[in-house]
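Sharing a structure, written as structure tokens. Questions coming.
Yeah, one chain of the complex is gone here, protein chain that is, but the others are all in their spots.
Presenting chain A:
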């Protein structure tokens, strides 16, 4: 296991594509791992206290990581535990393994992820499981669970996998969704715009677009794009 603690409070964002494989490297290599601090290229050792316990594929991020972006980007195995908050793009392009965030997550959590699991004990912001601008598909597999609330644009262009939000969410849920499942236990705003396929299950109140038809167990649409997506009440 590798334990990282910020050495000081970051003024600007840190771009650090930290994956569990890092824990298997030598302490020397880990400390020399290159990250960006604003426009400056730095080593991990310059920004964080680095401690290593055994060789397990696990990262423990201890402290405030809310300005640290791209943690777990593209990871395919192992585990990351974040004791505090985490910055944007956490778990983007993730293929496997597990990320647990004990605090809150920022935007683009699990963007375009293909597999693995992300659990957030607090809240998450916007664009969970989304496609990056211009790309055809968002999340394609895996699971994201948010215990608290989430923001807008959840699962845009989502094509597979599951996003479950225990609290409330914002507007534009599952826009251009092509597959997979979004479950929101609380309330949310407009759901399913230009949805082609997949399922959105909502426990609380939500806004329905006029482009959905009533079906046996809920609504189907978005008919504007000839879609066959399902919005169900739970």
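Please note the rule applied: a residue touches a chain if its C-beta (ideal position, glycine included) is under 8 Å from a C-beta of that chain, and two chains touch if they have at least 3 such contacts; residues count from 1.
By our rule, contacts and distances are computed from a predicted model.
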- Between "Formylmethanofuran dehydrogenase subunit A", "Tungsten-containing aldehyde:ferredoxin oxidoreductase", "Cation:proton antiporter subunit C" or "non-specific serine/threonine protein kinase", which matches the UniProt record of the unshown chain? "Formylmethanofuran dehydrogenase subunit A"
- Task: Could you please point out the chain A residues that touch the chain left off the display?
- Result: 132-135
